[in-house]
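Take a look at this one; I'll ask things after.
With one protein chain withheld, the remaining protein chains of the complex are depicted in position.
And then subunit A:
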Amino acid sequence: MPPTGLEPARMNRKKGDKGFESPRPYKLTHQVVCINNINFQRKSVVGFVELTIFPTVANLNRIKLNSKQCRIYRVRINDLEAAFIYNDPTLEVCHNESKQRNLNYFSNAYAAAVSAVDPDAGNGELCIKVPSELWKHVDELKVLKIHINFSLDQPKGGLHFVVPSVEGSMAERGAHVFSCGYQNSTRFWFPCVDSYSELCTWKLEFTVDAAMVAVSNGDLVETVYTHDMRKKTFHYMLTIPTSASNIALAIGPFEILVDPYMHEVTHFCLPQLLPLLKHTTSYLHEVFEFYEEILTCRYPYSCFKTVFIDEAYVEVAAYASMSIFSTNLLHSAMIIDETPLTRRCLAQSLAQQFFGCFISRMSWSDEWVLKGISGYIYGLWMKKTFGVNEYRHWIKEELDKIVAYELKTGGVLLHPIFGGGKEKDNPASHLYFSIKHPHTLSWEYYTMFQCKAHLVMRLIENRISMEFMLQVFNKLLSLASTASSQKFQSHMWSQMLVSTFGFLKSISNVSGKDIQPLIKQWVDQSGVVKFYGSFAFNRKRNVLELEIKQDYTSPGTQKYVGPLKVTVQELDGSFNHTLQIEENSLKHDIPCHSKSRRNKKKKIPLMNGEEVDMDLSAMDADSPLLWIRIDPDMSVLRKVGFEQADFMWQYQLRYERDVVAQQESILALEKFPTPASRLALTDILEQEQCFYRVRMSACFCLAKIANSMVSTWTGPPAMKSLFTRMFCCKTCPNIVKTNNFMSFQSYFLQKTMPVAMALLRDVHNLCPKEVLTFILDLIKYNDNRKNKFSDNYYRAEMIDALANSVTPAVSVNNEVRTLDNLNPDVRLILEEITRFLNMEKLLPSYRHTITVSCLRAIRVLQKNGHVPSDPTLFKSYAEYGHFVDIRIAALEAVVDYTKVDRSYEELQWLLNMIQNDPVPYVRHKILHMLTKNPPFTKNMESPLCNEALVDQLWKLMNSGTSHDWRLRCGAVDLYFTLFGLSRPSCLPLPELGLVLNLKEKKAVLNPTIIPEAITGNQETAINPSGHAQLVGFQNPEGDHLAKEASCNISAHQQGVKRKSDTPLGSPLEPGQILEKNEDSSKVKLKIRFSSSQEEEEVDMDTVHDSQAFIFHHLNMLERPSTPGIHLGVFNLEGKEQSPLEMSMHPVATAPLSVFSKESTSSKHSDHHHHHHHEHKKKKKKHKHKHKHKHKHESKEKDKEPFTYSSPASGRSIRSPSLSD
């Protein structure tokens, strides 16, 4: 075996990194998933799974698996019936009736709930008790086969059904179903160990209608017809060890295309789209070749499948040996704009096949390595395919994005380390969500996380060279492929998992370089660097005095110490200097090479060796400096603000060959509206050698400059003559040439220029009439008959241009907008929009780009007061059944309307859609748009902000979105944007003035009432037990208030200066809790019993309870617990027996709902209540104590296990003996 990065890791445990140690007391080797029946009409699935596991500890008595939504009928282990509990605390994060409404509380509770079922912590929703008959077997560490029968009915997440409501059979209707989700979400559709680190081999069987095709991972071994020939069973085998999270499924009446270049690759698309599929995938083999070549490694799986489906969750989802794409990526040869985008998606998904699917991650904190590597090699592909310019432009774009995001939110941490002893500061304390789990992350954060990961990989490449980098990847892959071919017993499979430590070790082995500082700076720490640079030229010393300051105090920033490259372009050439950025040195002297005299008419050498003639008249006669660039290679994640004279920026724009430099100078020139800037920009615009994206941004800069120079501007409107020269007929300059988009550069420029021109304004701040006429003429004379390509994007941009030309209406006395007082220009615009929009109905354009632009333009007209503001039109376009792009555009308009007109009705309409729309992507997108363009924010007075809305949103994130992690996190984002972290200000004061902390045996005024002014009060009313019961248990809400108090009270202990709703952990002694709760739990049980009767009807996925769940963990499955004893204890403790006894006789075949009902009523004693809080709030400071106590508690439970039983737990145990 070659030396690996993982083996030494085991010895190096001091550093906190270690080789893979499974969090589970068993190892999974093989899993069978068999879905016998899929009903499209009812949207249901019936099947079973069989997991083959080897116990790794002798006394394994319970097995935790992940399963959400599934209805579990029966569990057998080695053919013996096994009892199981199904409890999912993420279904309802906080108590249903709790009045708690602050986000801090929610986020902590949510993180705790996710932790409680996190497979990476060895947890799961489904807890199976090993039958006692098998204990001996287990003690010998012999194999166990767990057979679980399950069904899914109308799944809300995980599996998505698309069933168009037309005539015909399901296959004729194009009905299909596919698996989807964010990160590890396989548990939504079958019970499994839903972790990226638990690998096993797979056998997948799907029985579907004979007209349908089932696509899944691995090799299709055979398809077998059923006896009646009406159904087929697809048998797939995946022999490469794969995690359940990388298992996928797509079933539909797909058209099948075997890739003509690579026969092991098969493409699937929905009926009628085959020609598009052919064209779209015709490029894929080149991507394959590229990756295989740079990685010097063959594609690891024996086959690859692409499936294009409708209503996709994300555009691209990569799974082991198959990728699921949105059908909207398909395009014909006539479409220009979509082609590169689709190819990028294909390339992205393929990169993830190697890193992400084949090589999986050890834990969530290693995610950045996989995202980084796949993003990095995707970048290499971009560079090869689209050229260096495009690549650098993309890197710059990504850098700008991550910098902006980190500065806004306060940092993205790639490698969070958790659980290490004392953790003083939460690594993500600036965030309103926990970054401990992928499922608690804001979607935007996760996107930025991926972006940062690949940028950091690029930084590593800069440090160790690409060659070494690729060697490292190759090493990881070859290790993994060796491991993948091994039998399970060799314990080699963990080589297929990558960890941060293993990756870094591999880098140091291969390159021999120490990249620890780099990792420490960008991986172990969040934040970006903010530089401010300025300079002075010292003529006497011929020295450039450069001053570089850093801002490392604002959120999201960090201090940078180390080398920094500065490039100075002088008259005599371009020179690189590496400055050492240190703690306190701001000034750097850089000697200049050139004398400032420049009487000789010499050509000026550039960085790339090219020598050019320049007109140097604009220069400062005393200085030889043409321009200066800080960190030109983007080798720091930074934002640079640099000050240099306008002529220097202009030289940089004209003569610097790096597109990033050009882009930067364009941005800088916006501040220098002078004729010289105008000329520089115009020249760039005309230069065909120049990168087209630079030219496009020059357009917009030129428009801005022209507007700043409006009073002194001479000649026709900016860009008009340029456009005429480039794209109009020679003989009649007002008529555009018939379209010919063969030159893509010209095409993009032709599209962009009118859009930029429409931003021009005259002295009255109106769009010049000349420009409007010009754009209208472009539309009028547009002629695509002889074009090889579709002009739909071009026409759409012309509508965008029209929209850009709209300026606010001048209204007299707030008159009502009618047709009669319509501005004549607007009338012309409206005429065009009407025609375009109507023509779309008859001759729809690709992806309905024109409708999308029309809707946006109409909203612009409304917003500017030309057309009455009215959401009706948008709402009709937002309905289900329109193309998704149209829907999103329409919804965006409704969101904007909601904000501008403060419409409660529309907000409700949107919220309703978030909950009920059939397309998960649309729901997600509405939340996203509402967050980006919120109707109000936390510091704003708004009539929309009321208690009902708070409750509604709370409910949405608390329980309404439990089927979709992304959606729930989106709801959290929105809640944060609207109300902030603290209790929303619009809420009324809590009813109860006095609250108490049972842990502390204290009662205080509810801190949410008077956050600041009660410093002395906490000592006032303290009579522990009496008050406790009185306040805590008089009514059902009481204990929640108490709970609220328990987290709020800590704030007071911290000195009450803190806001009431940002609780911090407070220490507490374990003993105190235990003794305190004995009596109160009894009282509470009664209450719970009565309420359980009322709640008997609640559906299985409405109410669950994390605290109760934790309680189960502590108590329920310890040997030698049997349900019978539970019963006895109950009878002793809780005096209400009837409801209990009724549900104590589960029928063997009854579906799980019986149990879930029980868990709805499962409330818990105060004990775990506190315990839970401790979990959430105090974990940081008191981790050790806490852990200790945890053990301590469970020991106590062992001795006297049922002291704290709650009815829920008692009834949830299911045992065959009982049912008999």
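As a working rule, a contact is a pair of C-beta atoms (placed from the backbone, for glycine too) under 8 Å apart; a residue touches a chain by one contact, two chains touch by 3 or more; residues count from 1.
Operating definition for what follows: contacts and distances are computed from a predicted model.
Hidden from the displayed complex is a chain whose UniProt protein name, among "NADH-ubiquinone oxidoreductase chain 2", "Centromere protein N", "Transcription initiation factor TFIID subunit 8" or "Gap junction protein", is "Transcription initiation factor TFIID subunit 8". In the complete complex, the residue from A:41, A:165, A:553 or A:714 that touches the missing chain is A:165. The chain that is not drawn here is touched, among residues A:141, A:211, A:273 or A:809, by A:273. Checked against the full complex, the candidates A:732, A:763 or A:810 give a single residue touching the omitted chain, namely A:732. Touching the missing chain, out of A:37, A:154, A:169 or A:743, is residue A:743.
Set against the missing chain, the residues A:691, A:713, A:774 or A:936 yield one that touches it, A:691.
Residues touching the missing chain, restricted to subunit A, are 164-166, 174, 270, 272-273, 276, 310, 327-328, 330-334, 386-390, 392, 607-608, 610, 657-659, 662, 688-692, 694, 729-732, 735, 737-738, 740, 742-746, 780-781, 783-788, 790, 817-819, 830-831, 834-835, 837-839, 841-844, 846-848, 858, 861, 867-868, 870, 872-873, 876-877, 879-885 (touch as defined at the top).
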